[in-house]
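Every protein chain except one is present and positioned as in the full complex.
Our next item is subunit A:
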Amino acid sequence: MSSDQAVRGTDDDAASMRISAVNQGYLKDTFAPIFHPPSTPSAAAGPSSPRKPPLINIGTHHRTYAIDLLIDRFFTSCGDAGGQVVSLGAGSDTRYFRYMERPHPPHIRKYIEVDFAASTAHKIKQITGSPRRLPFLVHRNITPDIELRSSASSHPDAANASPTSLISPIYTLLPLDLRHASPKELNDLLLPYLDTKVPTLFLAECVFCYLPPKINETLIKCFGQTFEKCSGIIYEMLGSRDSFGQVMRRNLASRNLDIPGADPFPDLSSESKRFTDPALGEGAFSASGAKSLWDIRKSVIDKEELSRIGKLEMLDEIEELKLVLSHYVIAWGSKGEGMDALHL
């Protein structure tokens, strides 16, 4: 089983990869520097070193591009009434802020990020410590009404404990350890802030892979049962049993990381059916699919964009890129009227 610290540490990797992609011109993200350097002390492995190899920058670009595209399609299908987003294990993700910085942001009724209390506490410090970004918590130019809360605790210092929740009219940051969350706990946490009749998207970027498969099934089912119109996006590595997969597991193990959540999905076919799995019962979705980052590179990303990023760095070989990108997938599912436009 992964160590706590090791899993939280994966957000350091994500943050430093984001910064590297931004610095090299692959992505535009004015918020990434606020959430980097990361919370947990970097291992000497150097995940916080600024410049990543071209292969990594490309993968970071493709994943961000494709998930943004899916989310845009979600909001298009929501129409004027808008939609809600729940981002599980969001860590240092900047998506909400990037979206709100657009000249015409989508109609986001609610954007909830959920993560370990230690992570949300840290993110709150970074947000509140950067006053020029606060307007984006509601909408540009509007002074936000923000409430900060600490976790309930019988510890004598509870009153001085760092806040682990941030509640504002749209953006909401809530603490939850997903490994131990029951459907009731999840609903108790989220439902005060969500309207079950409003189309809702949940996002799980490299989080389900670290959780036991049963928990992931429970979480997907919970969303499927609670919201009339619901979509889900999952991004993670395949639990391949080929030599790449075996080497990956060994390498991750040396970082105290385990990927039990990826094991039931060794290939694209299994990932593409996970939302419609009959085992989800009433929580099953009606449409689902998946594409690898390599498929996305070949058939989803706009040719001009590919050409643009192709000029940023010299990629000396394609075989390794194909091998690695083929082992990462984005899977999507949707249910409810009008939601099935969500796909790549």
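Quick note on the criterion: a residue touches a chain if its C-beta (ideal position, glycine included) is under 8 Å from a C-beta of that chain, and two chains touch if they have at least 3 such contacts; residues count from 1.
Note that contacts and distances are computed from a predicted model.
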Chain not present in the shown complex, as UniProt names it (candidates "L-lactate dehydrogenase", "Fructose-bisphosphate aldolase", "Aminotransferase class V domain-containing protein" or "Serine/threonine-protein phosphatase"): "Serine/threonine-protein phosphatase"
Contact partner of the left-out chain, one of A:D72, A:E147, A:E228 or A:D242: A:D242
Among A:M17, A:L176, A:L268 or A:M339, the residue in touch with the chain that has been omitted: A:M17
Of A:V22, A:A121 or A:V324, the residue in touch with the unshown chain: A:V324
Footprint left on subunit A by the chain that the document does not show: 10, 13-14, 17, 43-47, 52-56, 59-60, 63, 206, 237, 242-248, 251-252, 254, 257, 310, 313-320, 323-324, 328
